[in-house]
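Every protein chain of the complex appears in place save one, which is left out.
Letters A, B and C mark the chains as written, and numbering starts fresh at 1 in each.
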Amino acid sequence: MFQELSEERRILSASIDSWLRANYPLPAARQHGPANWKQFAELGWLALAIPSSCSGLGGSAVDLALLAEAFGRYLVDEPYLATAVLCAGLIEACGSDEQRTTWLAEIAAGDRTWAFGLYEPGTQYRYGEPAVIASEAAGRTILSGTKSAVEGAAIADRIIILASDPKGTRGLFIVDRWGEGVRVDTVGSVDGRQISAVVLEGAPVLARLGAAADKISSIDDVLARALVFLCAQAVGAMQATYDQTVDYLQTRKQFSQRLSDFQVLRHRVVDMRVEIELCRSLVAAAARAVEANSNHLIAATSAKAMVGKAGRFVAQQAIQLHGGMGMTDELCVGHYLKRLMAIDATLGNADFHERRFVMLGQVAQ
Amino acid sequence: MFQELSEERRILSASIDSWLRANYPLPAARQHGPANWKQFAELGWLALAIPSSCSGLGGSAVDLALLAEAFGRYLVDEPYLATAVLCAGLIEACGSDEQRTTWLAEIAAGDRTWAFGLYEPGTQYRYGEPAVIASEAAGRTILSGTKSAVEGAAIADRIIILASDPKGTRGLFIVDRWGEGVRVDTVGSVDGRQISAVVLEGAPVLARLGAAADKISSIDDVLARALVFLCAQAVGAMQATYDQTVDYLQTRKQFSQRLSDFQVLRHRVVDMRVEIELCRSLVAAAARAVEANSNHLIAATSAKAMVGKAGRFVAQQAIQLHGGMGMTDELCVGHYLKRLMAIDATLGNADFHERRFVMLGQVAQ
Amino acid sequence: MNLLSKPELLEFRAEVRGFLSENLPAELSDRASCHAHLSREDIVAWHKILYRRGWSAPSWPKEFGGPGWSGAQRYIFEEECAAADAPVLSPFGITMVGPVIYTFGTPAQKQAFLPKIVSMDHVWCQGFSEPGSGSDLASLSTRAVSDGDDYVVNGTKIWTSEAHYSDWIFCLVRTDQGAKPQSGITFLLIDLRTPGISVRPIISIDGGHSLNQVFFEDVRVPKGNRIGEENRGWTYAKFLLSYERILTADAARSKRRLARLKEIASSFATGWLLTEAPCVAKRIAALEIEVMALESLTIDTLLKDERGEALAVEPSILKLRGSEVLQRILELTCDVLGPDALAYEHRVLPKGNAAFPTYAAGRVEEYLYRRAATIYGGSSEVQHNIIAKAIFG
Partner (left out) sequence: MNLLSKPELLEFRAEVRGFLSENLPAELSDRASCHAHLSREDIVAWHKILYRRGWSAPSWPKEFGGPGWSGAQRYIFEEECAAADAPVLSPFGITMVGPVIYTFGTPAQKQAFLPKIVSMDHVWCQGFSEPGSGSDLASLSTRAVSDGDDYVVNGTKIWTSEAHYSDWIFCLVRTDQGAKPQSGITFLLIDLRTPGISVRPIISIDGGHSLNQVFFEDVRVPKGNRIGEENRGWTYAKFLLSYERILTADAARSKRRLARLKEIASSFATGWLLTEAPCVAKRIAALEIEVMALESLTIDTLLKDERGEALAVEPSILKLRGSEVLQRILELTCDVLGPDALAYEHRVLPKGNAAFPTYAAGRVEEYLYRRAATIYGGSSEVQHNIIAKAIFG
């Protein structure tokens, strides 16, 4: 994805790719479960973005992007983003020293998984005014309300909840996913993973992340990193979709010609390629911006907006070019479409990020 | 344009076409001036939409659409819309009996031309709250303010001005284009015609159209008819653009093949054709709706929105398919593009009419 | 639409609407609005309700059990059924093989098959496509060899919607290997319970099951089940493909899809980012105008057909643009759903939890399943080729 990579990163990238190719089968043949997660821990992937001071490898957004690109290509569906990017990022940015030391080490080791309850029903991608309320009852803090579109909650140990206290101050509160007052309603997601609503009915808070409420602004920084992760995944998925389509057109004949001889189909593939090259470059730029912490919000938002549209275009065209074959669950193209749709819908779709781009002040009104 | 036409209308349509083909040369060879206008009067075209009770032929929106389609095809650039559709329509809808009898007869005979000052600088296509003010001074009503984007004002005899009196009541006031206090600033328009700003500096009002201010609501009805006229013109222009492009591709060779053998170019022409067929059908439906006075506002707005986008698409593709040749002023395709752009920008572009469609209540919010 | 506002048509519309409101079971319209794949039971149940009213074969002449409607009436019926979320009638009997049988069939075939198509005692499916033939239909390779009074059929058909619960399949088979691709083809009607036939389900990308692959191994088909002459099947297939293609724009159903989209968008209008509301409304407006144009061209074309004028490129235009617009509506629906487009169940989403709003149920599934709309029934590329041929030769 990146034009120039250090030798170290080239090796990382190659090792990720070769492990997944050998060990992570395509959707039809796939098994889920804790085994993969343990493997990810052993490979160091769960520690990738965790600071070296907290049992991590201290990787940046660029390293995460390399991992994500491969995840996109091999359609990895473990809830990595929730635990290792979002929650690890929040703990790092907002946690106390002790919280960081303990919890990040647990994540790096694959001992505990986490989920992040950010959105709520009916407010789409806005999270600025959470309706989940933290209140004091019988000497303890409890949470009430519903969080929606929570990835990874079904199998998480802990859930971080963004909530307001009665004074309107927002904070990040941790609950035990299996504890009292916590109900997790889970359904399959469009890309064959799981998506949950977390219903909190007086759920006791295990801890609050960090002390100061003002750390809330760090959420946007953590989300920027997560957006780059999603975008890089999309680039990997788009490239794989494209590769399979090129192969298919070269193999398949119709009206006694190879499909790849039809000018209209050739040009369509070119349009796919153009989108991918532009996305790759913009996502790489966003990863560097997040790494450098410079204009990172706008960079991440731009990349997510572009990738959301391009991903759908590329996958839709791949299916069209595969004809009826593209509509079957047996081939991968449909799975790539669904993954790309899910990526678009996660943490703000293209529509949302175009509006956010305006709000971040790039477009004068 | 219409699927089924009465014998009478078929003859009208054929006669318009044959006169224009014989007598109205293409842009490069064209002369302007009063001669054409007199001819239009003799042919009965200026009387087409005027009620038979007022020296007219009593034609409906459908008859006007037949004329307009031919005007579009032959790139007629006389300011017919201003005099014979807009102003004649306003006089018919809002005028007193005497005003109707006198002025409509003058229009039908080609003796006087009119223009309509509706829009004002900086408010785009909104005209609900005119800043041109009618006030009383020395016993007469005078107008002050500026009207923009006025078609036909340069050569008109009379101008109808939408203005507010100091109480905010709106009315249609008539001024002498050559009279005191009226300045007409004219520049060439994008399609090689003329567009004016009318600057009113205490211009005395010759008359007010009708008596009651409540007739203002008729403006929308008159505009609906004008929109259908513009749309039908666009359909004629699109069809001519398409015909010339099909011819060009069949004639021209490249890489030892006829251009019309390249699949990508063939499919592009199909996309043009699809737009044209859909526009034709929708515009015909809008003409019938205006004729029947049933759902006519929404029908006219829909047609104008669709035609605005489709016209630009068709003409742009025609130029692309003509390559360098399409960029020269010598061929007609560029003139069609410019006429279609001007049609889009007149009385509300596609953007505006999509919003108006929402406001007319078709889209629940 | 103006052309539909004559008094007798307004009356007809009221009659249809009244019938639907009294006879369409709510649970059926619920399922039809949320699921891309209905069961045989649901499809047959609705068909029979219409059958009892005489409306189960809307395009058929009275002679064979149709209502003998005009084009305008057919469109109004479509529109009202769509607005009421009635299940779509299975096209394979009514729109495809039925007209072939009443046009080219023997008296015995007419008697045997037509009444059961109208009543849906037989559920039919279509055996045209084959693996490897794609848009190039004439390259099919399923063989039928004459053997006494029977043909013996070997080969396979694919993308066979509803085969897993159908009774009969109509097939194109090759009876002359030597001839040009189009001229060695025969049109057969095959009872799916004949020994040697097996059906493999194909799960589509939405996770549902409508598609199948059908295998024929030494399947004996009586020659009495052949339509018309041997080796002339391509003619009957072309007739079939050109029959009743006018309604393929699906304008009526797309209007209903737009109405649903508006319901979803409205539900956000208060809580949601208000600045977004006008932009969504404008995008919906643009699509609604396109659907109006499709509807207008559909009606124009129905009337043209009724006047006996030859149709040129209209059916291809309607299929091409109708399927694209349909997909754009469903795509915008997913956009507007935002995070609610993540949750996905082939059954209805959990009710009573606001995090899984009921308006989302089935929308993403429909988007995925209708991804095929620009592929099936002659792909967009094929429609482009057809229209280009009409223009340039």
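Convention: a residue touches a chain if its C-beta (ideal position, glycine included) is under 8 Å from a C-beta of that chain, and two chains touch if they have at least 3 such contacts.
Keep in mind it's a predicted model, so treat the numbers as computed, not measured.
Although it is not drawn here, the omitted chain touches the following shown chains in the complete assembly: A, B, C.
When the missing chain is restored to the complex, the residue among B:18, B:217 or B:328 that touches it is B:328. The missing chain, though absent from the display, is touched by one residue of B:104, B:205, B:265 or B:286; that residue is B:265. When the full complex is taken into account, the listed residue touching the unshown chain is A:284, out of A:108, A:134 or A:284. In the full complex, the hidden chain is touched by chain A at residues 3-4, 246, 249-250, 260, 263, 266-267, 269-271, 273-274, 277-279, 281-282, 284-285, 288-289, 292, 294-295, 299, 302, 305-306, 354-355, 357-358, 362-365.
In the full complex, chain B touches the omitted chain through residues 119-126, 146-149, 185, 187-190, 195, 197, 199, 252, 254-255, 262, 264-265, 312, 316, 319-320, 323-324, 326-330, 334-335, 337-338, 341-342, 345-346, 349-352, 355. In the full complex, chain C touches the omitted chain through residues 275-276, 278-279, 282.
In this section, only the chains that are shown with their structure count from here on.
Mean C-alpha positions place chain A and chain C at a centre distance of 38 Å. With each centre defined as the average position of its C-alpha atoms, the distance from chain A to chain B rounds to 53 Å. Within chain C, residues 381, 384 each touch two or more of the remaining chains. Those residues of chain B in touch with two or more other chains are numbered 263, 267.
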